[in-house]
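Excluded from the complex is one protein chain; the other protein chains are retained at their positions.
Each chain gets a letter, A and B, in the order it is written, and its residues are counted from 1.
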Amino acid sequence: MPILLDDIIKKLSLRVIGDLPKNITVTGIGSLKDAKDTEISFVSNSKYIKYLAETKACAVIMDYEALKQELPLKIKFLILDAKNPYLAFAKATQLFYQIENQRSSKANLDKTVSEYFLKFADVDKTPLIGENSILYPGSFVSEGAIIGKNCNIMSSVFVGKNVNIGDNVIIYPNVTIYDNSIIGNNCIIHAGSVIGSDGFGYARDKNGYVKIIHLGYVILEDDVELGANVTVDRGVIDFTKIGKGTKIDNLVQIAHNVIIGSNCAIAAQTGIAGSSTIGNNVTVGGQVGIAGHISIGNGVIIAAQSGVAHNIKDNEIISGSPAFSIKDWRNSVVLFKKLPKLFKTIKDIEKDKALKND
Amino acid sequence: MPILLDDIIKKLSLRVIGDLPKNITVTGIGSLKDAKDTEISFVSNSKYIKYLAETKACAVIMDYEALKQELPLKIKFLILDAKNPYLAFAKATQLFYQIENQRSSKANLDKTVSEYFLKFADVDKTPLIGENSILYPGSFVSEGAIIGKNCNIMSSVFVGKNVNIGDNVIIYPNVTIYDNSIIGNNCIIHAGSVIGSDGFGYARDKNGYVKIIHLGYVILEDDVELGANVTVDRGVIDFTKIGKGTKIDNLVQIAHNVIIGSNCAIAAQTGIAGSSTIGNNVTVGGQVGIAGHISIGNGVIIAAQSGVAHNIKDNEIISGSPAFSIKDWRNSVVLFKKLPKLFKTIKDIEKDKALKND
Partner (left out) sequence: MPILLDDIIKKLSLRVIGDLPKNITVTGIGSLKDAKDTEISFVSNSKYIKYLAETKACAVIMDYEALKQELPLKIKFLILDAKNPYLAFAKATQLFYQIENQRSSKANLDKTVSEYFLKFADVDKTPLIGENSILYPGSFVSEGAIIGKNCNIMSSVFVGKNVNIGDNVIIYPNVTIYDNSIIGNNCIIHAGSVIGSDGFGYARDKNGYVKIIHLGYVILEDDVELGANVTVDRGVIDFTKIGKGTKIDNLVQIAHNVIIGSNCAIAAQTGIAGSSTIGNNVTVGGQVGIAGHISIGNGVIIAAQSGVAHNIKDNEIISGSPAFSIKDWRNSVVLFKKLPKLFKTIKDIEKDKALKND
């Protein structure tokens, strides 16, 4: 579905460098290298400036002040100036995407939903499904669940008892949401993720492990996005919480009673052990491990593959396993490679000393 | 569903310090900080003693001998004495939980089950489903499968051919159990887990990889619990086995032909490569990697993020990647941070030596 370039410019508050031709329609967004002449493109990484000379894109979003010295002499595209071209690009992707695209033919599905509830739910505990929300065939919604407006609950999703889902939520196929979970507005949960599984908690007696039944639940605040095959355990007796606007990548593990603040970004395959607290605006790289019962401050940045075993103060940047200041870690890591040389030097000094002492 | 405090005390063999008021009913379990006055609580970690002064809980499980010096002067709650308060807490959670809570309205489901088998299974290979076991809609049970009594097979679960499942087993939604798997009594398998997938085994010829078809299977002995999105590959020609009472956390990978003993605890995101053997009572931290074809003794403890590449003897405690004695590892890790200082010292010594030699 093509969009008028003029509309894009207005919606993204872009500044046009030069004259804007009238009635240009745009069919999509392409990379500088591969865009067609009916598509727009963008530069947000200096690595890709070299493609500006040859791009076929009809218009390119860029930070004009920053790039104007580096532009090729002859350009065929319209320059669309933005202070944060990556943000403008993000907003452009949203113009070209429509929630309807995500849905299979609605009419058929709606019919299925009503059939579905006639079949499987107790009438007096019938789940409440908001206006314009659809359930794909094969999804299962338990008694007492409440689902808001404009939601997309796709196939083979399980929604447990008394789960409460807000408005405009997308739940991709094969997601499992255990009983009593609370999912805020605008959340997106990718395929295969599990919310509210029992935490890893056992007491030990002489015969082995005694299971601690997890009586708690999970809260996802508004605007949370979970990647694919993520696991979020529910609280032991209280809750596990992921704060407003926080984004979680694929295959991340969030243990019982973890509390994560707002607007964090946690990359793939990271694990956070039980009862730890993560502040706001925290950035965590991939494959990081965070121990249980610790506290990570606001604005902390943790490099990929780090292992964090102690409390971390606000705004620290750390790396390593165990993790410490990334600056110091870089110094140590460089020297780790030089250990063989160092050991040789020491040996030489000792040999020298021994000779002198002879 | 409230329970008489008297009953809790009897079932958990607790000793009451002071007088027990009659006919108190308890509505649940809360943390010291958040418990209501109709709930009981517990102390098992000295970190939380500070909340004893202010808790509203009507009774608190604790190790009285250990804590009596630290109790606030005025306490409003009843003290319930237990040598292992965490174990008593674990047992208390079980009193407040009922298997029926897990189930959607049974009558409806039972009808679905019978419809289901009329539709999809060969009559003469109809799976055998034990008394009081229920299958949620959307689950699929293949020919020749046998499911015991009192099982809960939830929605979108796949049970392969000739799978044998014991009694009192809970299988959460979206679990896949490949053909010929054997699941013992009282096992719990959380959502999204996969049991019996092909192992990662290929021979190589000049054109690329040639797949080794995995003809083996998986055995989970009694009382095993698997977290969410766990993967357990089946044996190449024999089996992969997880021993009685062993507990596995979320997102763990168990490769083909691994043999794990009884009463082990393996934390999230750990991976165990093919044909390795793990003893009994082994504790493995999160994100550990264990190489293939090695043997880990009984009672071994492996710290989080370790990488184990060699056999480990009984009762060792190891850390690091590659892993060695945790005591030695801690010494080395502290010095890793001091490498820049060390290199400077050496440089100074050499400079000094050079000066003297001049």
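Observations on the structure shown:
Simple rule for what comes next: a contact is a pair of C-beta atoms (placed from the backbone, for glycine too) under 8 Å apart; a residue touches a chain by one contact, two chains touch by 3 or more.
As the structure is a computational prediction, the values presented were derived from the model and not from experiment.
Residue-wise, the contact with the chain that is not shown comes from B:Gly271, picked out of B:Gly28, B:Gly130, B:Gly271 or B:Gly299.
Of A:Thr55, A:Ser197, A:Ser262 or A:Ser276, it is A:Ser262 that touches the chain left out of the display.
Annotation: of A:Asp205, A:Asp314 or A:Glu350, A:Glu350 touches the absent chain (contact as defined above). Even with one chain removed from view, chain B keeps its contact list with that chain: residues 119-122, 125, 138, 140, 142-143, 156, 158, 161, 174-176, 178-179, 192-194, 197-198, 200-205, 207-215, 229, 231, 233, 236-238, 251, 253, 255, 269, 271, 273, 287, 289, 291, 293, 307, 321-322, 324, 328, 331-332, 335-336, 338, 342, 345-346, 349, 352. Touching residues on chain A toward the chain that is not drawn are 28-31, 34, 47, 84, 86-87, 89-91, 93-94, 96-97, 101-102, 104-105, 108-109, 112, 136-138, 154-156, 172-174, 188, 190-192, 223, 225, 227-229, 244-245, 247, 249-251, 262-263, 265, 267-269, 286-287, 304-305, 321, 333, 336-337, 339-340, 342-343, 346, 349-350, 353.
One rule holds for everything that comes next: only the chains that are shown with their structure count from here on.
Separating the CA-averaged centres of chain A and chain B is a span of 26 Å.
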